[in-house]
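Below is one structure, written out as structure tokens, with a few remarks after it.
Note that this complex is displayed minus one protein chain, with the remaining chains in position.
Here is chain A:
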């Protein structure tokens, strides 16, 4: 029995190590390739023999990567703020009151993720063009200012909030907005943080809508900047890997610092 268990544990470690290598090695390969000089890029070996920043310098001169990263931070930050704000307000309405049309409103929000973006892309594009949102960061944020999963996760979190506390505050004459801001929200730090992390990462990684909207390199976000750069540089692997590494850096740094919270937030809201 113990022997069998020991074999089981060794097998388990073996499986996990394989899976970990599979997950991390491609990312490692990207990073190490980015430090290789041009004459060394095609040679095997796990480490660059003479690490160099020349690929990064090339990227900095070939594309406005810092500006693009800045755009992406603004876009992802604004999208997160908007999605959390609209999510908090909508969730509060659905938790605080039971009212005619409430269930319908909730389903409308919840089912919006069933509509594939490609189905509505043409009307969306036309609307964005009419509003003068093409090729702008605002245009990337506004259509994504509310997210079904943010509403639903916050709705579930608020539903768990003790009703007596809300009632007590109401007895004290607090209005619903004050109760939300001063009583409920301070106690929802964990779900708020988790929703914000998710919103930020999914906004950062968003590809399709920027692909439609963005025309010029200097207005682009990293996903589209990388796409432009890939078309431009073709098989210039060193700079390409350097650009991809730079584009991933903020998210990887966030993950290094908040690893636990990031994983937990993804697990709580399912696949996105």
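In this section, a contact is a pair of C-beta atoms (placed from the backbone, for glycine too) under 8 Å apart; a residue touches a chain by one contact, two chains touch by 3 or more; residues count from 1.
The working rule: contacts and distances are computed from a predicted model.
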Original post:
Missing chain's UniProt protein name, "NADH-quinone oxidoreductase subunit J", "Methionine biosynthesis protein MetW", "3-isopropylmalate dehydratase large subunit" or "Sugar ABC transporter permease"?
Top reply: "Sugar ABC transporter permease"
Subject >> Chain not shown: contacting residue from A:137, A:153, A:169 or A:262 >> reply: A:262
Original post:
Of A:16, A:138 or A:190, which sits in contact with the chain we cannot see?
Top reply: A:16
Original post:
In the whole complex, what residues of chain A lie against the chain that is missing from view?
Top reply: 8-9, 11-13, 15-17, 19-20, 22-24, 26-27, 29-30, 33, 41-42, 44, 85-87, 89-90, 92-94, 96-102, 105, 108-109, 112, 114-124, 126-127, 129, 142-146, 148, 151, 163, 176, 201, 204-205, 207-208, 211-212, 222-223, 226-227, 230, 235, 237, 240-241, 244, 247-248, 251-252, 255, 259, 262-263, 266-267, 270-271
